[in-house]
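Structure record follows, encoded as structure tokens.
Only one protein chain is missing; all other protein chains are in place.
Presenting chain A:
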Amino acid sequence: MDDERSPRSAGPPLPGDVGRQRLSDRAVAYWRIGTAIVALPLAIAATVAAVASGAPGGLATTIVVVAWVAAAAAIALLPPIRRRRWWYAIGEEEVDLHHGLVIVTRTVVPMVRVQHVDLHRGPLSSQMRLAEIELHTAAGSVRIPALDRDEAERIRLRVATLARIPDDL
């Protein structure tokens, strides 16, 4: 699955080639609930609309089936794939992230570019003892979602310490 290493260039390996961290075990459940909150009302709305609009039987049935299958897939199938894809590694020099459902992306952010760190907790995530880390650079931010709250707190402290080296813009 994650086969890209950095075999042929000089220097010590990137943090992601040394040790990779996974998101929390509860990430799948968290994403499922989060998706369900959006997808189920949408599927219900599509059903109601299809029935109420008096569309011809075949079309209405198709719409309803497609809506529910899509909702079910988004809730049941995607979160485990997403968690399997996700890894992160925080080294002294870089933050290394790997994620993506269709387009798989590995992002490396040099630690000296990190300007500040945010820790986000929503009502659902704090209920599940989860948190999200957001690393800000001069050109936008990157996020690590669905982390165990203690782990997120550790990352925040670690990055804040490592990123303290002043950076000239």
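One rule holds for everything that comes next: a contact is a pair of C-beta atoms (placed from the backbone, for glycine too) under 8 Å apart; a residue touches a chain by one contact, two chains touch by 3 or more; residues count from 1.
As a working rule, contacts and distances are computed from a predicted model.
Selecting from "NitT/TauT family transport system permease protein", "Response regulator", "aminomethyltransferase" or "YdbT-like protein", the unshown chain of this assembly corresponds to "YdbT-like protein" (UniProt protein name).
Note on the undisplayed chain: of the listed residues A:60, A:142 or A:162, the one touching it is A:142.
Summarising the interface, chain A meets the missing chain with residues 4-14, 93-94, 100, 102-110, 113, 137-140, 142, 168-169.
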